[in-house]
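Below are the structure tokens for one structure; questions will follow.
A protein chain is absent from this complex, but the other protein chains hold their places.
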Amino acid sequence: MCEFPDHLICGYRSFMKGRYAGESNRYRALAETGQAPKTMVIACCDSRSAPETIFDSGPGELFVVRNVANMVPPYGPDDHYHGTSAALEFAIQGLKIREIVVLGHGRCGGIHAALNSDGNPLSPGDFIGKWMGLLRPAAEQVQHYDFMTAAERQRALERISIRNSIENLRTFPCVDILEKKGSLTVHGAWFDISTGELWTMNPDTGDFTRPAIEDEAEET
Amino acid sequence: MCEFPDHLICGYRSFMKGRYAGESNRYRALAETGQAPKTMVIACCDSRSAPETIFDSGPGELFVVRNVANMVPPYGPDDHYHGTSAALEFAIQGLKIREIVVLGHGRCGGIHAALNSDGNPLSPGDFIGKWMGLLRPAAEQVQHYDFMTAAERQRALERISIRNSIENLRTFPCVDILEKKGSLTVHGAWFDISTGELWTMNPDTGDFTRPAIEDEAEET
Amino acid sequence: MCEFPDHLICGYRSFMKGRYAGESNRYRALAETGQAPKTMVIACCDSRSAPETIFDSGPGELFVVRNVANMVPPYGPDDHYHGTSAALEFAIQGLKIREIVVLGHGRCGGIHAALNSDGNPLSPGDFIGKWMGLLRPAAEQVQHYDFMTAAERQRALERISIRNSIENLRTFPCVDILEKKGSLTVHGAWFDISTGELWTMNPDTGDFTRPAIEDEAEET
Partner (left out) sequence: MCEFPDHLICGYRSFMKGRYAGESNRYRALAETGQAPKTMVIACCDSRSAPETIFDSGPGELFVVRNVANMVPPYGPDDHYHGTSAALEFAIQGLKIREIVVLGHGRCGGIHAALNSDGNPLSPGDFIGKWMGLLRPAAEQVQHYDFMTAAERQRALERISIRNSIENLRTFPCVDILEKKGSLTVHGAWFDISTGELWTMNPDTGDFTRPAIEDEAEET
């Protein structure tokens, strides 16, 4: 049947010659001792916003969940499968991570879908429609922010989505307890694919601003 | 309240000076035209197995879902939130991706949990226990493969998990139809964190072998 | 009647012109002083896994038993002929060898027979059926490791066979005593005919891994 894609084999070869060749001891040690990342990132599936790329992270640094629109459902234990909640539980209880970053980004297709739903689901199962339902109360309002442009509404909902995920994170008892004890912190960030800008969320106000990146300008 | 983590700001600065500086035109173009990856990767959250790192992929190349143990639930449209199914629908129907890779890895904590469950969940919600329940029929059998060592059982279940995800992928009508039409291919791969080896799955037998990587050895 | 096979005469002539011509003094000395190998290898009859080839060994280095599937029966002195036990006794008591290596290999026909017995023996004597009976308890279990592929079951039993032989080796009082005294060591190894990879057994866990072969890659 079908062969494994050539472009991936090619990329893997580049990895082996480059990063792995230079860090094989680190990989071996990480395999022996197990991972101990202190940071969990909840990011979008988007091909343009890989957390390891944006934060230039090496092996063992980031425990990463990726789903459409970097969302966290509210705490709701039942008999169903909850992939994101399972990852959260594993990160906090199993790995004892110290910080969680919800990373959104510009031009997010999931957010676009939430704002522009025409009632025609992508497929009969309408998984995207239901998944983006996590943002419905916000999306239904933002759709009618008529004085804003479509791009402004999109960016607004992208940031609302990050605050919404953080709010839902805090419905998990373990997050709430550990954050209050000071042993876990929760952060938001938004990445502009076009300019490469990273905007971080002010935890008190929920506003996003660009952190001071010394010398950044010189290089870009 | 708390500041955005310094080590991430530091890593981001490195990204801006390095990759972004060298590829800013590509980022700008990807922002304008939207993403058009042809490959979806379903990988684990593990901090040691980032697909972009292993395949040395640039922005726009891989649409990535990451959950614990790189799992795909079987097709089951209902009123619940299905993050992985939503991502799958978005990738296939929205992005028209051409290939899906399920990427597992060695020393997977989720697989370890599935094999060594002692009945004590990590938290009252037991999200991991329920999530790994997707592998329960296999895990319950493999636990009793007594002639194998613990490490051999772990590796066996890591690979079974990949085959299981691929089997579940095919319960989605769109995957099944497109694969039969020849416009979508499905692949499995397994990454050895310690040695950096990539093993790819033979689509006919389900066996994993190392692809020939010409000249790989020279460098490593 | 029939002539001695030409291809063997031809190969022998090549040996005389090559290895023997270069090492005739060594052969003469080995004949005078007798052999004093420090290593015994218990290997399979398979035409693709000759120990002297795999370990690039010269005359006098390896004392080699070869039987189907590199097996060692458990200690069982009685009035019957025990070829492997006799070789073991000769190696340990007569030659005072210092290390025993059980060398298995991939795609072993004996292991395949043990896993795929259909009740029809190869001949009325059913010698293979009885010989592979040494592995029956394991083979009967592994046959039902249904979540693994046929090739995975084969490889699993190949490695179980090595551990089984090592376990049986230790039922011989002389092996047990000398190993505890530290004057004899016992090892397992598995050779992949296709890739040429050698995997060695971790004596503590029974797991097989590839030893670090510095610079191996440069040449291959």
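Should a chain be cited, it is by its letter among A, B and C, assigned in written order, with residues numbered from 1 in that chain.
Definition applied: contacts are C-beta pairs under 8 Å (C-beta built on N, C-alpha and C of every residue); 3 or more make two chains touch, one makes a residue touch a chain.
A quick note: this is a predicted structure, and the numbers were derived from the prediction, not measured.
Considering the whole complex, the hidden chain is in touch with C. By the touch rule set out above, chain C reaches the unshown chain at residues 1-2, 4-5, 7-9, 11-21, 24, 27-28, 30-32, 34-35, 37, 39-40, 45-48, 50, 52-57, 59-68, 71, 73, 75, 77, 79-91, 93-95, 99, 101, 106-107, 109-110, 113, 122-128, 130-134, 172-174, 185, 187, 189, 192-196, 198, 200-201, 203-204, 211, 213-216, 219-220.
Convention: only the chains that are shown with their structure count from here on.
Because contacts link the chains only in sequence, without closing, their graph is best described as a line. Averaging Cα coordinates per chain places chain A and chain C 53 Å apart. Centroids built from CA atoms put chain B at 15 Å from chain A. Distance between chain B and chain C, defined via averaged C-alpha coordinates, is recorded as 39 Å.
Within chain B, residues 195, 216, 220 each touch two or more of the remaining chains.
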